[in-house]
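Left out: one protein chain. Kept in place: all the others.
Let's turn to subunit A:
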């Protein structure tokens, strides 16, 4: 997992770097990459490759850290193509289009952009696109082929401390996911003030960054995240995520990084 450090306190990866070095979606390299995956070329790609594009990409589409068929049979390649290439890509393009019109917001890292556009509960129109871009980047990295199982070492200790047992945590997480109504996400977060792990349900695009908490792992519960493979069987999707997909490696790395900002242990002050 990419652990770039950056100026703001709590971002997981630096998007301002990406904006300058990553190629905008309409560049030839990305188009060819996508076509190699068998992704159908949309009209936009062809026409923008041949003429000079007046649209600059402020944010780029980040790839999942595994091949698109790597999560089979739990999440089909087809579904990842639609989810990543359709929805996630759509959010990136929509966000870039919005930023074109409003360059007061240009220059933030994605985390800062989310906090600013959340506007303390009165979100600006850019918020849902920005937050969904971030959420989906986070989500792809929260899964891995051969995932599931149990966390180890420090993460397991912290989970057992805050939830009594790993099984209890799993059950609580699944229950939160199944009682979420409408579109939204379920998160395992590290709460800054309380210095403990907690499970959070959020609606639509909202993520824990807006409350300054640190997300450790997350699950997309918008229907588009599971409908093609699981139809309306949300329970099966949630259980599959917990048992076969969730990346405890990524979660552990995030917790390690979070400890740079949140002190989870008592300070070990030697006695004389």
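In this text, a contact is a pair of C-beta atoms (placed from the backbone, for glycine too) under 8 Å apart; a residue touches a chain by one contact, two chains touch by 3 or more; residues count from 1.
The rule is short, and it goes like this: contacts and distances are computed from a predicted model.
Student: Under which of the names "Nucleolar GTP-binding protein 1", "Lysine--tRNA ligase", "Achalasia, adrenocortical insufficiency, alacrimia" or "Superoxide dismutase" is the non-displayed chain listed in UniProt?
Tutor: "Superoxide dismutase"
Student: Could you tell which one of A:119, A:165 or A:203 touches the chain left off the display?
Tutor: Residue touching the chain left out of view: A:203.
Student: Using the document's definition of touch, tell me which of A:102, A:119 or A:232 contacts the absent chain.
Tutor: Final answer for the missing-chain contact: A:232.
Student: Against the chain that's been left off, what residues of subunit A make contact? List them.
Tutor: Residues of subunit A in touch with the missing chain: 82, 86-87, 90, 128, 181-184, 203-205, 222-224, 227-228, 231-232.
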